[in-house]
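To start, I am sharing the structure in question, which I have written as structure tokens.
Complex shown without one protein chain; remaining protein chains in place.
Now for chain A:
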């Protein structure tokens, strides 16, 4: 649609989403859908306001710090691991299958086992979040480093550089665009990880609040918490995008407009 200007084009997805709300409300009222099946937007809004802001913030913070800390731990482990796998053929051949096995195991299924292993508290929640975010980070960092042009590697070899310099000055920067793609996936997975952990063992957090509300049959309140979670997830995704734009402007495609 070339006739639409930029602002309208950008607002279009939001407008589409917003226009669904009255439709949703209308359907609920028209067909008299019971609130425990599907609450109307007005019910959800009311439920949202009824919960005190301090309580919301408490739950938000509980989820967010697990998600972010788990993500950070995962990042701190996966990048050195990716470097090792790029450096050593042996390690990449032995570790990669192991990573795939970890990735294909449903984390939700092993979450209770992790709780048994680590007890209750912070540790299991961080472990679950790290496990779930780990794979996209390792894979994207490894792929990025291996995507470095061969000529550049040869150039650095011809300068008789140490392998450390080759990684630090050439391969890692080359991996930045790939790594950020992985981070965008991983950061939303981090929220999923935190919520899964809260489902299994927690007495705070938005995931816990969804479960708590459902068990007391406060469905509109559960929906409110769910929507809140989506917004947080979206905000984190945007945050990663913003971070890339701020720190690594060059890694983004140059704006053609």
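Here is the rule we use: a residue touches a chain if its C-beta (ideal position, glycine included) is under 8 Å from a C-beta of that chain, and two chains touch if they have at least 3 such contacts; residues count from 1.
Going forward, contacts and distances are computed from a predicted model.
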Name of the absent chain as recorded in UniProt (options "ABC transporter ATP-binding protein", "3-oxoacyl-[acyl-carrier-protein] synthase II", "Ferritin-like domain-containing protein" or "Cell division topological specificity factor"): "ABC transporter ATP-binding protein"
Sole contact to the chain not displayed, among A:32, A:52, A:151 or A:203: A:151
Hidden partner chain, residues of chain A it touches: 149, 151-152, 154-161, 165, 169-170, 173, 176, 248, 250-251, 254
